[in-house]
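Okay, structure first, notes after.
Every protein chain but one is kept in place in this view of the complex.
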Amino acid sequence: MRGVKGLLWPVFLVARKDLLVEFRSREVVIGSAVFAVTLVVIFNFALNITPETVDILAPGVLWAAFSFAGVLAMSRAFVTEKDQGSLEGLLLTPVSRDSIYFGKMLALFIFMTAVEAALLPVFAVLFDFSAFSPTLVGAVLLATLGFAAVGTLFSAVAVNTRSREIMLPILFFPVVSPVIIGAVEATTGAIGAGVSAAGPGRWLQLMAVFDAVFLVLCPWLFSLIMEE
Amino acid sequence: MSPAPGTPAIEATGLHKSFGVAPVLRGLDLRVEWGRVLVVFGANGSGKTTLLRLLAAQYRPDRGRVVVGGIDRSRDPSSIRRMIGVVAHQPMLYQDLTCRENLTFFGRMRGLNDLPRRVDEALRRVGLEARRHRRARALSHGMQKRLALGVATLHDPPVLLLDEPASGLDQEALAGLRGMFSSASGGRRAVVMVTHNLERGLEWADEVAVLSGGVIAYKAEREGLDEGRFEEAYRGGLR
Partner (left out) sequence: MAAAGLLMLANTYLIFMWAPTEATLGHVQRILYIHVPMAWLAFFAFFVVFVGSVMYLWKRQRRWDALASSAAELGVLFTTLVLITGPIWAKPVWGVWWTWDARLTTTLVLWLIYVGYLMLRSYGVNRSQGALYSAVLGIVGFVDVPIVYFAVDWWRTQHQRLVIGGATLEGNLHPDMRTTLFFSLASFTLLFLVLLWQRVSMKRTETELEALEGSQELMGGRSV
């Protein structure tokens, strides 16, 4: 009816509302960042990371930490909305369900990227690699976009089930396994430990394909299930 | 959005809805004219909330049609949402946003023009002017209900759907709510309210209906209500 602006304006509104709520409550970003650091400490004990093995292990540890912290962040995306009833209020507004999906996804993407941006330098120091290679930044952005695309849909699904804390990771991890593989491989290439024959470019492409597919599929499915 | 002349405010035909085991609605028909207040009574679990959610285009019926203000839900649910204001059992608010921010956010989502004035008006209407910068979290339940009422009526909706709106509201707020009903008699608005509070429901109604067995088991004008048949339909639903 109001064209592109009619679709984009509500996306911006929803995302900004989520950022404002997060700015006040601060439960998502700080919670998942602290959790990610905790995970790295645990992995350090579990894998006994030494200077000889750090290049091989660091990308895996990094992405295990990012993806677990991401699940923590995305599980909050709809839990608060659902529990205070505001999701229903949101769905009663005339904006398209796509806009609601993209608004929630954008906010989740920003939260996760903020956590990752804060932690990358910390990891770079701990594991002694350069955090500022374009490949690494590209890998982080593409992987986070894929996580957010699938995570927003699954979070909306899981929030309505009885054991939501269990359902979200069970549904999420198998589906995003290509992204995790791609992110780990691209990171390996980027921080120079590369046994990577094909180079990180191929992995960035794989993640870009994943993102493209699920950024089309997920909003469509979201709008179908939001009208029960 | 002005109601199309000649069409009823709400027309639902043959509504079926089931969530699995037993069907909740089984071929329900309902018609509400402009300017009327319909109060639907029903026991717990009779499907009152389901009916309202179907009318608000939140649910999609398994079978049957919902037409609000001449617009078919299956064609254009968005336009129906634009016409409707809903006060649900639970206040649908962002607890970490202030009263003003809640109203402004939902107003923007509805693309309302002249929003600051509407927000101020709504705050005055529900008596929350002094608390406009308080977060919803800091309000009592009754105050939250008031704010939810403000959100639901911000866009001056021609169709109001109310799910037990009176619970948690004090006398003053109830009077305000009643005031919004009176404009229904001006023919501009239609109201559907579901409740199991007989006394208040009968006081506010132009028409009463009883939801039982998944259909409207009884419907009549408030004036000249056959109390025997009304009781029978209502008690039937209780067993």
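All chains are identified by letter, namely A and B, in their written order; residue positions are counted from 1 within each chain.
By our rule, a contact is a pair of C-beta atoms (placed from the backbone, for glycine too) under 8 Å apart; a residue touches a chain by one contact, two chains touch by 3 or more.
Source: prediction; values computed, not measured.
**Student:** I'd like to know which visible chains would be in contact with the absent chain if the whole complex were considered.
**Tutor:** A, B
**Student:** Going by the contact rule already stated, which one of A:L7, A:A64, A:V79 or A:V209 would touch the omitted chain in the full complex?
**Tutor:** Answer from the full complex: A:V209 touches the omitted chain.
**Student:** If the hidden chain were put back, which of A:T38, A:S130 or A:T161 would touch it?
**Tutor:** Considering the complete complex, A:T161 is the one touching the chain left out.
**Student:** Which residue from A:I30, A:V125 or A:I170 sits in contact with the chain not drawn here?
**Tutor:** A:I170
**Student:** Determine and list the chain A residues touching the chain excluded from the picture.
**Tutor:** Missing-chain contacts on chain A: residues 150, 153, 157, 160-163, 167, 170-171, 173-175, 177-178, 181-182, 185, 195-198, 202-203, 206, 209-210, 213-214, 217-218, 221, 224-225, 228.
**Student:** Suppose we count only contacts with the excluded chain; which residues of chain B make the list?
**Tutor:** 18-23, 26, 60, 62, 212-214, 217, 236-237, 239
Rule of thumb we're sticking to: only the chains that are shown with their structure count from here on.
**Student:** Centroid of chain A to centroid of chain B, CA atoms only: how many Å?
**Tutor:** 38
**Student:** Quick one: in the complex, what on chain A touches chain B?
**Tutor:** Where chain A meets chain B, its residues are 1-2, 6, 9-10, 13-14, 17, 20-21, 24-25, 84-96, 227-228.
**Student:** Could you please specify the touching residues of chain B with respect to chain A in the complex?
**Tutor:** For this pair, the touching residues of chain B are 56-60, 77-79, 81-82, 84, 86, 88, 90-97, 101, 105-106, 108-111, 135, 151.
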